[in-house]
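I have a structure here, written as structure tokens, and I will follow up with some questions on it.
This part shows chain A:
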Amino acid sequence: MKKFISLFYALVLFAGFTTVAKAADPIRIPVLNWSSQIVMANVMAQAFEELGYDVELVPAESATRYEAVRVGELHVAHETWQSTMAKPFYEAMDKGGLIDAGSHLAPTLEDMGVPQWVIDENLCPGLPNWEALKSPECQANFATPDSEGKGRWLEGPYEWHTDVMPNRLKGLGLDDQWMVKFAGSADALWAELAAAKKEGRGTVIFNWTPNFTDAEGFVFIEFPPFYQGCRIEDGGSVETTGCGSPIGWLKKAAHIKFPITHTSAYKFYTKMEFTSGNIGEMANYVDNGGMTHAEAATAYIANNRDQIDLFMK
Partner candidate 1 sequence: MDKNYLETIRNSKPAQFGILIFIFLILYFLIPQSENNYLWRLPSVLKGIPLAINNVIFNALYEWFPLKVWDPVFEMYEEKAAFREFTKAVSQGLLFLITVVRELLLGGDKIIDVFVSDSWLKENDWLSWPALPWTATTVGAFLLGYQLNGIRLGLLGGIGALYISVFGNYVPSIQTLSFVLITTPICFVLGLSFGIWGYLDKKVETALQPVLNVMQTMPQFAYLVPIIALFGLGDHAGSIATIIIATPPMIRNTILGLKRISPEVVEAGLMSGCTKPQLLFKVLIPAARRDILNGVNTVIMQCLAMVVIASFVGAKGLGLNLKIALNSLKIGKAAEAGLCIVIIAVILDRFTKAWADKQKDYFENLTFFQRYKLLIIFAISVVIFSIIAFISGGYFDKINYLYVIPIEKGLTIAHYIDGAVDWVWETFFYSLNSFNKFLLTQVLGPMKHAYLGMPVIATFTLAMGAAYIVGNARTALIVGGMLLFIALSEYWDRALITMYMGSFAVIMASLNGIILGSIFGRTERGGRILLSFCDFFETFPSFVYLIPVIFLFNITDTSVLIAAIVYATVPATRYTVWGLKSVPLSLHEAGTMSGVSAFQRWTNIEIPIAFPTVMLGVNQTVVFSLQMVILGALIGTEDLGQIIFGALSRTKDGAGVALTLGIFVSLIAICVDVIVRNWAEERKKALGLA
Partner candidate 2 sequence: MSPTISCDSVYKIFGANANKLLADSNGSVDAKQFQEAGCIVGVNNASFDVEKGEMLVVMGLSGSGKSTLLRCISRLTDATAGKILVDGEDICLMNNKQLVELRREKMGMVFQNFALLPHKTVIENIAFPLQVKGVSTENSMYKALEMVELVGLKGRENYFPRELSGGQQQRVGIARSLAVEPDIWFLDEPFSALDPLIRKEMQDEFLRLQGVLNKTIMFVTHDFDEALRLADRIAIMKDGIIEQLDTPGNIVLNPATDYVKKFTEDVPREKVLKIESIMDPKDTNASDNLKVSKDDIIESVAEKILNSKEIIKVIDPKDSSEVGSINPSKVIKVLFGG
């Protein structure tokens, strides 16, 4: 017993020292919980390995990875969405340790919208124009038991954009007719989409593109156009805060030492700029093609060899 315990401690200490002593770190890439992100991680992993690096895929949470990149636990965060992740991204950058490694080509849009069948069944005549939301009939179609008669907007988790959506309702003068409910996670959003479809009821829900929901059809509501400073959070007023979302960026973050420790991998990483089509292709291999994430990455690289070679130059 005693021997066992001391052996155990010795082993831990030994392991701690030996692994610390190893200088050359593998490149650590976060794996989140949606297909395109995981496949992209695998594409990068395979490319980095081709460049001669060791790679480790690390399960992570979308929100926590910026802190992890900042302190060097992860080397990259390769899918950073403007509206949901800009805040932790910039916070980490301000604290030091995280650098901006450029953007993908894919434009992103993250906003409130409705699934295609809502349009097809005409549950809210006049959509996607936001003015359609003013009609009481439309509002009634989106009421839920706990919305006290109002129509419900299902926002993503509160910390994604805090009070932007409640403020927008105020700005548009819709706050007497509509209320905002915050879902707890992306999982909850997709569950709501599936449930609403089964019931054939309407739902106004936060979503983004490119996303796997694109395949089923999703229509974003057209709000008054966005301009810098229209939102209350950015210095706007109640009158202007009804503006919609900007066409956003999809950024790549890296740890501050990554360019020095793994120079050619960093070069690849800065050049790596995927389009919406690329990202959709990656997700499609898994979501509809039944491949594993690694297989999907291999297939993507085989299919887009020129593009990858271009990044590698």
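The rule we apply is simple: contacts are C-beta pairs under 8 Å (C-beta built on N, C-alpha and C of every residue); 3 or more make two chains touch, one makes a residue touch a chain; residues count from 1.
The candidates came about this way: all candidates are chains of the complex that A comes from, given by their letters.
Keep in mind that this is a model prediction, so the values were computed, not measured.
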Thinking of the complex as a whole, which of 1 or 2 is in touch with chain A? 1
Touching candidate 1 in the complex: which residues of chain A? 1-2, 5, 8, 11-13, 15-20, 22-24, 28, 30-31, 33-35, 38, 54, 58-68, 70-71, 73-74, 85, 87-88, 91-92, 95, 144-146, 154, 157-159, 181-188, 190-192, 194-195, 198-199, 212, 257, 260-261, 287, 290-292
